[in-house]
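Notes to accompany the following structure.
Yeah, one chain of the complex is gone here, protein chain that is, but the others are all in their spots.
Going by the order they are written in, the chains are A and B; count residues from 1 in each one.
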Amino acid sequence: MFKFIIDNIGTIIVSIILLTLFVLALVKIIKAYKKGKCIGCSCDCDKCKYNKKD
Amino acid sequence: MSIKIGLVGNPNSGKTTLFNNLTGSMQYVGNWPGVTVEKKEGRLKNFKDAIVVDLPGIYSLSPYTLEEVVSRNFIINEKPDVIINIVDATNLERNLYLTTQVIELGIPVIIALNMIDIVEKKGDIFNIEKLKEITGCEVVEVSALKGKGTNEVAKKAIEVATKNDNCNRLFKFTDKVESIINGIEDLVKDTVPNDKLRFTAIKLLEKDEKIDVDLTNQTKLIIEDIVKKTEKDFDDDTESIITNERYSYIENIVKTLYLKKSIVKISISDKIDKVATNRWAAIPIFLVVMFLIYFLAVSTLGAMGTEWVNTVLFGEWIPDLAEKGLTAINSASWLNSLIIDGIIGGVGSVLGFLPQMAILFLLLALLEDVGYLSRIAFILDKVFRKFGLSGKSFIPMMIGTGCSIPGIMASRTIENENDRRITIMTTSFIPCGAKLPIIALVAGAMFNDSAIIAFSAYLLGITAVLISGIILKKFKAFRGKESPFIMELPSYHVPNFKNIAMHTWERIKSFVIKAGTIIFAAAVIIWFASNFSWSLRMVQMDESILASIGKIIQYIFVPLGFGDWKSAVATILGLVAKENVVNAFGILYNIGDVSQAGQEIWNVLPYTALSAYSFLVFNLLCAPCIAAIAAIKREIGSSKWMWITIGFQTALAYVLAITIYQMGLLFGGTFTVYTIPAMLLFVGLIYFIVRPTNKRIRLNEGVNNV
Partner (left out) sequence: MTSLNNIKVGDRVKVTKLEGQGALKRRIMDMGITKGVEIFVRKVAPLGDPMQLQVRGYELTIRKADANLIMVEQKIGDKYLCQ
């Protein structure tokens, strides 16, 4: 089994990085929708802007 | 203990600019009334523990418009420690009218006298000491645009707030009215706190319905009597009596405050207006201006930028780099596919349009900053009214060219319920920033970056708005009295480039963040769902999860010319974010540079020019992204209306797209099994537009007297 990990270490590391990024993105999206904010939409919604100060 | 500072003033008085200066934030400064529809908070720079609240611009504290009620309620209920009343020195009478009312609220007020540099430049003289004397308030000179005076205002505000000693001098009415007010004060002084006594009494005299006070029935009757008697004595309603007295008083004091030395010349603003709002040239000029914007953004400058980003950055550099990196670590092929075909392919294709979007945002921001857009509302009002909207509906729509969501929120400034509803239901027809990649994609891949195609998308949006206005107005649910249209026309501004740059940068940043989150997540999901089957094995795209779903949905779109599973899926994904349409294209058609015209594209994408345009039409007009739908629900107030809106928009999109496609085929000599149904649908649409309005409904709408 260790051989498997070592052979594919590149793939595994990158996959974990991607997975983390993916989950982070999802979490950010869900949090934003819950607060009723638009997430990084190309707009100037009051909600987006002034919530940054929170 | 936190100090709370309220910022109050007329629209266009420089309030939000002052707010930005005080808090260091970057709130959007629009150049027409109605940009600030909610209060905004920020921390006062350089002071510990003080918050500044920017309230919507108001002309008075009457109970009629949403902005006034929001401001009023904030001051009464949240009891700020001090109010900064920003007064535009070039527009004294109307600004001071508000000041007389704000002082009555019992909270210490300091005046920030803005634009005094313009007054002095004209050669006029302003007597600040006199203003201090008359109002009893501290007066600080500021030039919000230049950033001058900000620190002084902040210091004074904190001083007054901590001293908590109100030297504001109340505005006194004529003796007769004063005694009446005093009489009412006596009647209610037991139930009303001392500092609110005068304000309450005046509001009761004005028959203000939103004032919050506990009265016994007996007291109410006595007050009613007083009001009736007053109205009889003065031969006018009490609201008008009070308002008249305020203005008379102000007229007199302004003479002592402001010495006009300058000769009245035609201002530059007026000279520009002679052309911009010229009877014959105005609308053509507007169309030319919008066309130029799309020309620069999509076709010329924008296209060059996009081409570089797509062919070089995302076509060579990044994929090459990624490939090298991945081979170096000996990664699995599925991972390579995920990263290169999926993430880079998808997110890259969306980011590829950034140059075009940036230029569009920049030009629109310039247009807004200069003040041209309030002129358009003025010009187009009559046109809009024929279509069931008002000039005020134009504002949300222009905001919508950036993003529909603030546009939908800006509809709050429309008092008339029906007009507001129609505006909310049609705002997202105007192509927003997120739809630009789709437009640029079609224009670029099929029509050689044509500016006309891009501009036609914008015209299409406006047409859809106008048609919808006509159609909806014929239903009883939307009929009602016409709303008044009274709007200030602020003077043209020399564009403030810092403002424009900041504004554009904010939008670009938002776009990139969106790409990094939603688009990224969606790209991963799309890649997965299009490369794996239900049994979670890697397969060819045609056998994937996404394909199986798409193949069921695709039939809906066959009559429209794009009945293949990839187009169907891309359209549906557009519901999450409109950029996803391009995201999906980038991954499903496996090209990183879909926006480039070129023979390869023609071979790969299964579209004709006609079907591509039909696809564009449908995606532009159908229901907007979830975030916008959520905004629609919030502003329109009910789920029922939200569904009606979605249904209406999608139906209109469908009918227009099918008509364009089938009629297009017909002109080319091709007759299909859908030709007749398409014609029927189109005739149905025409019917809804031209049918006569029920006479009974029309008679019920009286003359315009509110």
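Of note:
One rule holds for everything that comes next: a residue touches a chain if its C-beta (ideal position, glycine included) is under 8 Å from a C-beta of that chain, and two chains touch if they have at least 3 such contacts.
Fair warning: this is a prediction, and the values are worked out from it, not measured in the lab.
Touch, as defined at the top, links the missing chain to these shown chains in the whole complex: B.
Touching the chain that is not shown, out of B:Glu41, B:Glu185 or B:Asp381: B:Asp381 (per the contact rule at the top). Per the touch definition above, the residue from B:Phe74, B:Tyr97 or B:Phe171 contacting the chain not shown is B:Tyr97. Considering the whole complex, the residue from B:Thr174, B:Asn278, B:Gln540 or B:Thr670 that touches the absent chain is B:Asn278.
Seen from chain B, the chain kept out of the figure touches residues 59-60, 62, 64-65, 90-94, 97, 237, 239-240, 243-244, 247-248, 270, 273, 277-280, 282-283, 378-379, 381-383, 391, 415, 482, 484-491, 704-706.
Everything below uses one rule, namely that only the chains that are shown with their structure count from here on.
Chain B contributes residues 25-28, 36-38, 40-43, 326, 328-332, 335, 338-339, 343, 357, 361, 402-406, 409, 432-434, 503, 506-518, 520-521, 524, 577, 625-627, 630-631, 634 to its touches with chain A in the complex. Within the complex formed with chain B, the chain A residues making contact are 7-11, 13-15, 18, 21-22, 25-26, 28-29, 33, 36, 38-46, 48-50, 53.
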